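Structure first, commentary second.
A single protein chain has been omitted; all remaining protein chains appear in their positions.
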Amino acid sequence: MRNWALVLFQRDLQLSVRIGGSALVGVLFFLAVVTVIPFGIGPDLNLLSRIGPGLLWIGALLATLLGLDRLFQADRDDGTLDLILMAGRPLEVVVLIKCLAHWVGTGLPLVVAAPFLGILLNLDPVATAAVTATLFAGTPALTLIGAIGASLTVTLRRGGLLLAILVIPLAVPTLIFGVSATDAAVRDPVPFMTPFLILCALSLIAAVVGPIASAAALRFASD
Amino acid sequence: MAFWDYANPTRFLRLVQVVLPWLAGLCVGLFAVGLYMSFFVAPEDYQQGDTVRIMYIHVPAAWLCMMCYSVMTISSLGTLVWKHPLADVSAKAAAPIGAAFTFMALVTGSLWGKPMWGTYWEWDARLTSVLVLFIMYLGLMTLWRTMDDPIKAGKAAAVLTLVGALNLPIIKFSVDWWNTLHQPASVFRFDGPTIHPDILWPLLVMAFAFTTLFFVLHLMAMRNEVLRRRVRSLRLRAASAAQPGPAAAAQPAE
């Protein structure tokens, strides 16, 4: 018998890349958001390169939120969630693994796409590297915090919008430190590492709080 | 139903088998001539130097990303109006090729932009319209991927393709409008008053080469799609075969 955690991870990743999966939809949404912003604020490259890191972060936040509503709902719709609750595995760990698989399927592609979208926003190489690094460190926090919203709204038919409303306030610190770390990398005197380490800490905190809160919410949701 | 699904595609597969080698040969020949002409015969630009040679890739790619969408539009009409069994196969097969050519146009445009504008990307009206087209291609491909049943997916995608075809001129117009609002004239326009024959001929040959490349790839992709659907229906039949009770229906639930 193989390791159940590994099996769960593999299964969730497979589901996200197969037909009906949502792995690449998030990246496409990210691209669409970043493309549409210059239409709103004008094609001024100097302006775009100044606010580019923030735009990429907001795009990544929205793209993450978009994919999260199916995190548990797909399993609830077909009865899988009931069986997961009965499987005799620690639910917090199950949630953590599901989040990890979800991040690899939807969050990591955003990180990979960020440098290419940076070109569209005229980011210089340092800013591109910084925004990619901060997204890599920060998007797990978005997924893990989002998991709380996903499990709270799992019983609702159209929980996606509510999920976004619930999660956005909780995601504010991640956004603040992600963008400020990138800014620090571009402007010389401010140290990059301070906000970046806080960002990493936020992800680690989310890795503890997210699964515990989310598992509790899922237990109530099964009633 | 089965006859409609099978009779025509079988003849199509036979046709592909005959046509494809010739078309592929023609494509290779045209590329050999075209690339030779664009690298060695065509003159350097007096301002841009060798950089201008990117044009011989960029312009045909940009031309093809439009043509590919036209093929998809006609195919979508074929799906919705004439109900031709191969129409949605054609539309589905064309989308990734169109996306690839669009991507190529974007990348070459951006590489060309670096020496021209000093940045890899400028929100120039042409490039921006092409970027929007690229997103539309990717959206269509995603729509196809989300549905397991090819017939249903084909109809949905056909509707979207036709709406997109109606919208493309509007998009193009409004992007031009938006662009001129913000910056008066582009740094560089290549539809100058005259194109010298030394440039025109390599460009035409390359455009031809790209067009044949499109048809080669399109036919191959259509053949693969037809075969893929056969595999699917064979597997569907395999699933319903050898079942103990006759009661359970052969149709899948979804």
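In order of appearance the chains are A and B, and numbering begins at 1 in each one.
Please note the rule applied: a contact is a pair of C-beta atoms (placed from the backbone, for glycine too) under 8 Å apart; a residue touches a chain by one contact, two chains touch by 3 or more.
Just so it is clear, contacts and distances are computed from a predicted model.
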{"item": "Chain not present in the shown complex, as UniProt names it (candidates \"Xanthine dehydrogenase family protein subunit M\", \"Fatty acid hydroxylase superfamily protein\", \"Sugar ABC transporter ATP-binding protein\" or \"Heme exporter protein A\")", "value": "\"Heme exporter protein A\""}
{"item": "Left-out chain, listing which of the shown chains it touches", "value": "A, B"}
{"item": "Hidden partner chain, residues of chain B it touches", "value": "148, 235-236, 238-245, 247-254"}
{"item": "Interface residues of chain A (partner: the chain not displayed)", "value": "1-4, 7-8, 11, 14-15, 18-21, 78-80, 82-89, 222-223"}
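The definition used in the following text is that only the chains that are shown with their structure count from here on.
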{"item": "Residues of chain A that touch chain B when the two form their complex", "value": "19-20, 24-25, 28, 31-32, 35, 38-39, 42-45, 119-122"}
{"item": "Touching residues on chain B, where the partner in the complex is chain A", "value": "110, 119-123, 128, 131-132, 135, 138-139, 142, 145-148, 178-179, 182-183"}
